[in-house]
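A single protein chain has been removed from this complex, and every other one stays in its place.
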Amino acid sequence: MAGSIYGSIFKISTWGESHGKGIGVVIDGCPAGIEISEEYIQKDLDRRKPGINKYTTQRNEGDLVEILSGVFEGKTTGTPISLIIFNKDQKSKDYSEISKIFRPGHADFGFESKYGFRDYRGGGRSSGRETAARVAAGAVARKILEYLGIEVIAYTRAIGNIEIDYDNFNINERFDNPFVMPDLKAASEAEKILDDAMLEKDSVGGIVQCEIFGVKAGIGEPVFDKLDSSLAKAVLSIGAVKGIEFGLGFEASKVRGSVNNDQMFIDKDNKIKKVSNNSGGVLGGLSDGSDIVFRAVFKPTPSIARPQKTISNSGQNVEIQIKGRHDPIVVARAVVVVEAMAAITLVDLILSNMCSRIEYIKNYYAKLS
Amino acid sequence: MAGSIYGSIFKISTWGESHGKGIGVVIDGCPAGIEISEEYIQKDLDRRKPGINKYTTQRNEGDLVEILSGVFEGKTTGTPISLIIFNKDQKSKDYSEISKIFRPGHADFGFESKYGFRDYRGGGRSSGRETAARVAAGAVARKILEYLGIEVIAYTRAIGNIEIDYDNFNINERFDNPFVMPDLKAASEAEKILDDAMLEKDSVGGIVQCEIFGVKAGIGEPVFDKLDSSLAKAVLSIGAVKGIEFGLGFEASKVRGSVNNDQMFIDKDNKIKKVSNNSGGVLGGLSDGSDIVFRAVFKPTPSIARPQKTISNSGQNVEIQIKGRHDPIVVARAVVVVEAMAAITLVDLILSNMCSRIEYIKNYYAKLS
Amino acid sequence: MAGSIYGSIFKISTWGESHGKGIGVVIDGCPAGIEISEEYIQKDLDRRKPGINKYTTQRNEGDLVEILSGVFEGKTTGTPISLIIFNKDQKSKDYSEISKIFRPGHADFGFESKYGFRDYRGGGRSSGRETAARVAAGAVARKILEYLGIEVIAYTRAIGNIEIDYDNFNINERFDNPFVMPDLKAASEAEKILDDAMLEKDSVGGIVQCEIFGVKAGIGEPVFDKLDSSLAKAVLSIGAVKGIEFGLGFEASKVRGSVNNDQMFIDKDNKIKKVSNNSGGVLGGLSDGSDIVFRAVFKPTPSIARPQKTISNSGQNVEIQIKGRHDPIVVARAVVVVEAMAAITLVDLILSNMCSRIEYIKNYYAKLS
Partner (left out) sequence: MAGSIYGSIFKISTWGESHGKGIGVVIDGCPAGIEISEEYIQKDLDRRKPGINKYTTQRNEGDLVEILSGVFEGKTTGTPISLIIFNKDQKSKDYSEISKIFRPGHADFGFESKYGFRDYRGGGRSSGRETAARVAAGAVARKILEYLGIEVIAYTRAIGNIEIDYDNFNINERFDNPFVMPDLKAASEAEKILDDAMLEKDSVGGIVQCEIFGVKAGIGEPVFDKLDSSLAKAVLSIGAVKGIEFGLGFEASKVRGSVNNDQMFIDKDNKIKKVSNNSGGVLGGLSDGSDIVFRAVFKPTPSIARPQKTISNSGQNVEIQIKGRHDPIVVARAVVVVEAMAAITLVDLILSNMCSRIEYIKNYYAKLS
């Protein structure tokens, strides 16, 4: 139960610290025959990369991924895929301050309580940099979903009090602004919010919405490994996420059953439809054939330059002002991380579903040579 | 990845359908030496029992638990504990209607898509009755936490638009009303809401809050098996839950980092304190020594007597009016289920934490005879 | 890592003690649509049943299996299958002696060292009776293999020094003698060996051979979850088994590579053949398309009526004479247990193999409605 391995059939095992030699992931259980390349994976990594604009840290990470194993002649072999991203920018900063102080809003105190000491350089294992390995693995999962006609798209729905207006919604514009917001008007308002926060050495939170298209009905496992419970774990495992909701989410507590239930019908093209999608595409833990929709809330970046009260590991009351440049918001860079975790989770449950009927198994086995 | 087994070290394996012979759970990995009895487990089961008041189904389930294995001379032996609850009230109702129709808001369509057919009697495996097995296992987990001085308490925070007022909050009153609300005034308002909904053959949703006391800092595993991500999976795996949030939750997206961060200090008794608990007791996936606080939203009961549009499994548009008595709200009975899933999850992570330092292992091994 | 759950996709969770209320198993991950009945499962259980002849204990166990869940209208539903065998014959014997004494050759000392105390009645969880749950689950696995055209057959190859002669080999005669030996001459010699041992209040060991027909090439997972390593764990987990070997087994250390290698050719019917099967059907952990062949050694029954030196749990040197009737040999009743564990393991690896190629996944997903 070590904590850095995820998945049941499509398994990922991540490793690495912010300021160690590098970070990486081993994917075990990736099917053979998938066309994959460093370029394909790099595209997703570039979306998470720092230094893109003034709202992201300027660290020159590069984040260049290398495939070390599991791909031969351009295709996955079925054996473990090892992906590595060497850390380029590990200048030996002066960590004497944070080495002995627990930063508010960070895992410093928890890590030291758990392990007795910690790699304090840049947050060590609890750094957001850890998510690069998830994004790399997520790109492989996304490729599998491509073969099946499934698409995972996330975007920023809110930053601080600024929420997108679905009348202005244009998914194609999401990369035309620094916040991955599919509403340019909202994005420009968010810019002001951010500029204000930065002036005041403060940070802002936000909400990411994720939508998944093309998932057929019946994916997910009843009881514990439900589609939504699995996605919840996947997404809450991303640092800074404090909540998740599906479909109508917390609003569902305020409407009646007759409103919340998505009534079904057969349309004139003989397709199964629902009059609404309050379920967010999941009922009883199984996909219901509609788009899967969920939202995750990210807290404001805990690293702020303002003075804060805290304690040292020798039990003293101290004040801390976190130095260096930190993202005033993590949401924009986190969008692709949400997509990655959703894709990985979905692949795992789709593979699991292959074993759900004896007829599937008979068909497959009969065809083996 | 079958879906009905949960946990890594303290593992539970549940089984049973609403109208089969019974339901049950096997707990594998329960430590030896714990004093446990059918009476102790029954107390929690009675909290989930139907038929307590007019807001719960009248089915005479009894829900009497039997211990079949793993307990000897009043104490757990370390080997699997098999708990069974025989179904008493499985009258062979007429299921001809729902056997061929997919009820809106239910997993019927998903189950039939997944498996090709389904046990339609009372919802089969996707019935809320499945949670009785969780509650039974949860009682064993709760007992373990008792040995460690940890307490898990959940209550109803909101029903429909009625939210409790923390000025009226009295945890001891939570069992003095049909909704497990620790605010009698809110409970009496909720009663009206429910009566209205019942008159209109409709149902209502709500929010459960859960608080855990006595968890020391450092519990949880970094990266994927975080304390909060694990609790999220546990709680979202309960039918009807559509979202979860920790601490400030979705509100965290609207405040600045300087507000959201919980500053720390050493108080005059030399204890580590935080000025706030916006984290909900979890930072970076590890407990931070504060109380753990989360909320889960339950959708309104999908089974309502009002006519609804839906489809049959032969592809026809039909109308359904669900017969029989159904809870107009699931929240009250679900409170103990939330506690159960939280307790089980916490035990698992505490056991996992035992392996986190070589000094713990040396100390334990040196003492073995 | 609790120990009583086995499998990755097709998972079994067993429970129960020799003299508790019963024993049972929950199968999670069994595909939907399999025709299964109590009668089908009972047939395998009857092969393990005690009291069949003078070489097996006379306990009137009955061993009647009941299906409690997961089967509807004669077919598996895809949800957990709970199987239970109530203990019929739990007379409250006088256990005062063995409750405080560690029987040589048994797990008594280990259990008490591990857990601090133990359910000493009839061996508790470490009783051979535990294997009845495996046999019940194995019958379900065997049924799945039937759908695929795979057959698992085990038999007694040796009892004491008596080994079957493959010139006399007739698999159809294996049930015509008390030892499941497919060589009636050897069986009659074994009878003498056993009669002698019983006269001298002693016991005898033996060897079970298992052969699996119809496994196509490529089943098994490289590196750790090899077909042979998985079967080895499965079979060594049966009490009293002290070793396993595949194909030529330990003899392989004595021949040259040129002899041991199974050379391959295409026969006139255009089928792939090997000139020998020294590999036992497994190469590099994957099935090679030949019959799978392995042997397991069972030690002599440790419960013997002769006086033996041992110690008490209060640290005294004592002498023990184990009372009651005990099988002078476990091999005959264990044959079906070996088949069960092999079948369960094979099903799990076949399901796993479904996820090994993207083309399999595409084909399956495209066909979902």
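Labels for the chains are A, B and C, by order of writing; each one numbers its residues from 1.
The working rule: a contact is a pair of C-beta atoms (placed from the backbone, for glycine too) under 8 Å apart; a residue touches a chain by one contact, two chains touch by 3 or more.
On a predicted model such as this, the values are computed, not experimentally measured, just so you know.
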item	value
Absent-chain contact - pick from A:R47, A:K114 or A:R357	A:K114
Contact with the hidden chain (one of B:G16, B:G29, B:G122 or B:P328)	B:G29
Sites on chain B contacted by the missing partner chain, in the whole complex	8-10, 29, 31-34, 76, 78-79, 144, 147-148, 216-218, 222, 350-352, 354-365, 368-369
Interface residues of chain C (partner: the chain not displayed)	1-6, 8-9, 14, 102, 104-107, 109-116, 125-126, 130, 158-161, 197, 200, 202-207, 216-226, 228-230, 232-237, 239, 242-250, 252-266, 270, 272, 275, 278-280, 283-289, 297-304, 306, 308-311, 315-317, 348-349, 351-353, 355-357, 359
Residues of chain A (touch criterion as defined above) contacting the omitted chain	1-5, 8-11, 13-17, 20-24, 26, 28-30, 32-33, 66, 68-70, 72-73, 75, 77-82, 84, 113-119, 124-125, 368-369
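Methods note: only the chains that are shown with their structure count from here on.
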item	value
Partner chains shared by chain B and chain C (touch criterion as defined above)	A
Relative to chain C, chain with the most remote C-alpha centre	A
Rounded Å distance between chain A and chain C, as computed from the means of their C-alpha atoms	44
Two or more partner chains touched - positions in chain C	8-10, 29, 32-33, 78-79, 368-369
